[in-house]
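Contents: one structure, followed by commentary.
Missing here is one protein chain; the remaining ones are kept as they sit in the complex.
Here is subunit A:
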Amino acid sequence: MRNDLELDAIIEDYLLGKLNPQETEAFETLRRNDASVDHKVVSHKFFLESMETFAAQSRLKDQLNSIHAEIDVETLASTLRPHPSKVIQLWRKHKSAIAVAASFLVLSLVSVYSIQHNTKQKEQLVLLSNQVNRAIKTQNSLIRKINNSATPAGKPVVQNSIGGTGFAISTNGYILTNYHIINGADSLYVQNSKGESFKVKATYTDPQNDIAILKISDKNFANLSSIPYTIKRNTSSIGEMVYTLGYPKDDAVLGEGYVSSKNGFVGDTTQYQVAIAVNPGNSGGPVLDNDGNLVGIISGKPDQTEGAAFAVKSKYILEAMRAIPQDSLGRNKLSANKKSGLSGLKRTKQIEKIQDYVFMIKAFN
């Protein structure tokens, strides 16, 4: 027993490196010669290692416990304990998810609202017919009576008149204008640039494309000379320079601009949008390009946008003309095949040439 204890002491000192060199050597010889001593050394080494880790762990645990003692567990626990209310439990558990969902909801509400708001701003189409009140109308007719003896006297007293523009599509008195000008009219008159009025009748109407064809049925009307402009077959490109001649007042007014969009009101593919400042009375006016090709007919404008107008595309003019018996249009009719007589002319010359073919339309009802 005594020897065992001494051996243990020596082994421990040996392992901890406390023996002096001679002792170490003596012990190592003993260890080599005696297997049981060697076994004891190995097991004690393992034990000491275990003890060391145990000691380290214990010290760490003590440290943690002392830190733990500083924390006010009770108060903390009471705030973190599962709340009796299911709602609050859910809230704690899904705090972040709820936050994300809520912000998403707000975002979508905002975007839906703004989309709706935008749609509300959609523009309204204002048809450019000119509602003339009775007083002005009477004055105008008085002037005309004085200036123009050819006008038949004793015209019926009418309540209202609507003014617009039209243009000749044949030399024998066919005039094309907007359907909305003549819609609902009892009697129709056209007035040329010289101030002469002729009675006309509507021979064809196309409410869909807002086109109407009128025929002068007045014995005072003398045939026109050949029509200077032609119809443009192709669609016009954006940016093409165009102009129109119309009657927003009693004299012809020139408006110049360019094709600004291939589609008209809310994407209407039957129309162009043109950047020409137009006014009530311009409706039905011809839109011509620099070479005197008929690009379209002014028909309306957006009520919120200044300086823009819509024009019915020229191919619908051709369609409308096909609806008229070809014989009655005569030989000198508007066509797409002939070369325009305006090509290469200055704008002033062009206007001079076409002003006889552009008429003021007066619809009485």
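Annotations for the structure displayed:
Keep this in mind: contacts are C-beta pairs under 8 Å (C-beta built on N, C-alpha and C of every residue); 3 or more make two chains touch, one makes a residue touch a chain; residues count from 1.
Here, contacts and distances are computed from a predicted model.
When the unshown chain is looked up in UniProt, the name that turns up among "Cytochrome C oxidase subunit IV family protein", "Amino acid/amide ABC transporter ATP-binding protein 2 (HAAT family)", "Sigma-70 family RNA polymerase sigma factor" or "NADH-quinone oxidoreductase subunit L" is "Sigma-70 family RNA polymerase sigma factor".
In the complete assembly, the contact with the undisplayed chain comes from A:S58, out of A:S58, A:T269 or A:S328.
Where subunit A meets the omitted chain, the residues involved are 4-5, 8-9, 12, 43-44, 47, 50-55, 57-61, 63-65, 67-68, 70-73, 75-77, 79-82, 89, 92-93.
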